[in-house]
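A single protein chain has been removed from this complex, and every other one stays in its place.
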Amino acid sequence: MITAGIDVGSISAKAAIMQDRKLLGASVILTGYNVQNAGRQVLDRVLSELNLSASRIDKIVATGYGRNSIGFADKAVTEITCHAAGGFFLNPEIRSIIDIGGQDSKAIVIDKDGRVRDFSMNDKCAAGTGRFLEVMARALEVDLDAFGELSLRAENTASISSLCTVFAESEVISLISKGAKRENIIAGIHASIASRVMAMAKRIGISPPVMMTGGVAKNIGVVKALEEKLDMPVIVSEHAQVNGAIGAALIASTV
Amino acid sequence: MFTGASYMKHIDMFKKIVSNPAEYAQSWKQETRGKVIGHFCSYTPEELITAADALPFRILSSGATISKAGAFLQAYSCSLVRGALEDALTGRLDFLDGTVFPHTCDSIQRLSDIWRMNTNYGFHADIIMPVKLDTESAEQYMFAVIHKFRKDLEAALGVRITDAMLEKAVRTSNKARKNLEALYEIRKTSPEKIKSSDLHTILKASMVMDRSRLADLLDEVVKSVEQEGPSSRLPSPKRLVLTGGLCSMPDIYDIIESSGAAVVWDEFCIGAKYFEGRIDETGDLEKNIARRYMNRIVCPAKHTGIYSRGVRLVEKVRESKADGVIFLFLKFCDPHAFDYPYMKDMLENEGIPSMLFEIEEQTSSGGQLKTRCEAFIEML
Partner (left out) sequence: MRAIMAAYYMEAKTPKEKTGKQIAWITSGGPVEPLHVMDVIPIYPENYGAMIGASKMGAGLCEKAEQMGYSSDLCSYARADIASATVNGGPIGGLPAPDMLICCNNICGTVLKWYEVQARYFNVPLFILDTPVCHTEFNPDMKRYVTAQIREYITFLEKTCGKAFDYDRMKEVGKLSVQAQALWQQILDTTMNRPAPMTCFDAFFHLAMIVTLRGTQVVLDFYESLLHEMKDRIAQGIGMVPEEKYRLIWDNIPVWYRLRWLSDKFAAHSACLVADTYTSGWCSSMKYLDENDFLGSLAEMYTRIFLNTGTGLMADNIIELVEKYGADGVVFHSNRSCKPYSLGQYDIQRLIQERTGIPTLMIEADMTDERYFSESQIETRIDAFIEMLK
């Protein structure tokens, strides 16, 4: 059985194709403003990369912010359930998943069978999401992709205490004018995001092994900051960004 | 889903009232030449207001964007308090002839002062009920508070509330509550018989309508719901109990139902807290009224014991054979937020999954709520 999972987020859309619990391939594109189109496009893209015809797909599950707009999907399932399924598939040892996306972040606790036991979400404010990092990258005039590397070279972690992104930006500007090193400020930014995520995670009893998924997982600085706050190792799979789509494809085989 | 003609007629009427309660109050005033008394809490002894031939009107924020209220109340107060003040300051409540403030939480306490200083509805009463509801001295004090409120109402409205008027009001109140409870019981046993969003509409309407007419009307509504047979629906939906303060997100009912679950009970202020408990119709009515407010399901801003609410919630979940609980309360609602952790723990110890949703002033997209609800139901 060949199944497809489509994860349409507010910023990027991902698709994954699975066959008999094997990942055949995955793809990522920018969502743009037409969610329905984005779903179609990213699926077409991965199919063409795999030289697979759409008719070969038995079932499709859509997830993410735009899941209910994907008319051609057989079912819509939330990204919480999908991230849990995807993470458990990539590593059945894990018991917790932390997903930091462009506009929200979530913590999920799963049981030994990969079922969701509890979850918490930060979907109300930018602090603790990828958006926080974008705002800071602009304030520092540093390329966001360089954040991870730079933070690893920090000698100290600057303290950024504001809960609000706007005021935190204010603190960063203050630090810059006082001559603080970029590396240290970035480490502080990572510590701040990790703090927010940790509070959310601990509320639901996060326990190791922990896996991090979502676009921000590519930032080694955030991963390390999270490890420090949680006092637990954080596993990042190479498929972190498409984890939700993988989970959706897996769930599709049960539809 | 339920499609009986007489039921639909009733629901449409309730919906109309709820969509513009101010209009209802205004036409009631014109028709009866009576006075409308606004209040903020299910602890308001409505029976006294009804006995004085006035209309007890539950004030809920209209949801208008906060602009004027921001000059009087900081952003760290809940949307009920900010929203109600906004409505008052922008003339949306001009039909009120008075407002009464039973003491509940710190925010309402200060709203009373701000309201007294900045609005002018003629009559303003603070009903300073005890916070403790489990001692004899508190009960004695409660008797005194009810008695004082009766006197304050008489003076303000220029009316003498006779025992006969009080008796009639108590009977009306009991009848309405009995019927509301009956609807909840029907939903608990057979959730397919009545949509939760309709039941929510009925409750909201019950808090602003002429109580005598309401009590009689509800008799008919209960009958029409009972008589209609079950409709085709998803077999055995997941059963949920909702707990919290105000449910100012009626969308949640449809979201829950479209995700394959059903609400089988709730403990909202615009829910079970409003109708639970009857008033003994014999003997000293003032005291009996006081007793009903002492003994009905407790609000977290009051005290009847450190485990009361948790124990009761677990019981309710078992009794309604629910699969999970959703906690729903306003952001900045301190009493509910303080109780949440221990209640969640109690549920967890009983193997009952739960989810929390904090309602904010600017909760724009139903998208976030929808995702959480769906994820939660997928979990059950």
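Per-chain numbering from 1; labels A and B assigned in written order.
One rule holds for everything that comes next: contacts are C-beta pairs under 8 Å (C-beta built on N, C-alpha and C of every residue); 3 or more make two chains touch, one makes a residue touch a chain.
Everything quoted here is computed from the prediction, not taken from an experiment.
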item	value
Displayed chains contacting the withheld chain	A, B
Contact partner of the left-out chain, one of A:68, A:103, A:162 or A:253	A:162
Contact with the hidden chain (one of B:8, B:71, B:155 or B:311)	B:71
Identified contact with the non-displayed chain, of B:138, B:153 or B:272	B:138
Residues in subunit A touching the chain absent from view	161-163, 167, 170-171, 174, 195, 198-199, 202-203
Positions on subunit B contacted by the hidden chain, ascending	71-74, 76-77, 103, 105-107, 109-114, 116-118, 126, 128, 130-132, 135, 137-138, 140-141, 144-145, 148, 300-301, 303, 306-307, 331-332, 334-335, 337-342, 344, 358
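Basically, only the chains that are shown with their structure count from here on.
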item	value
Centroid distance [mean C-alpha coordinates] between subunit B and subunit A, Å	40
Of all residues in subunit B, those that touch subunit A in their complex	353, 360, 367-368, 371-372, 374-376, 378-379
Subunit A residues touching subunit B - in the complex, by the definition given at the top	65, 77-81, 115-119, 121, 123-124
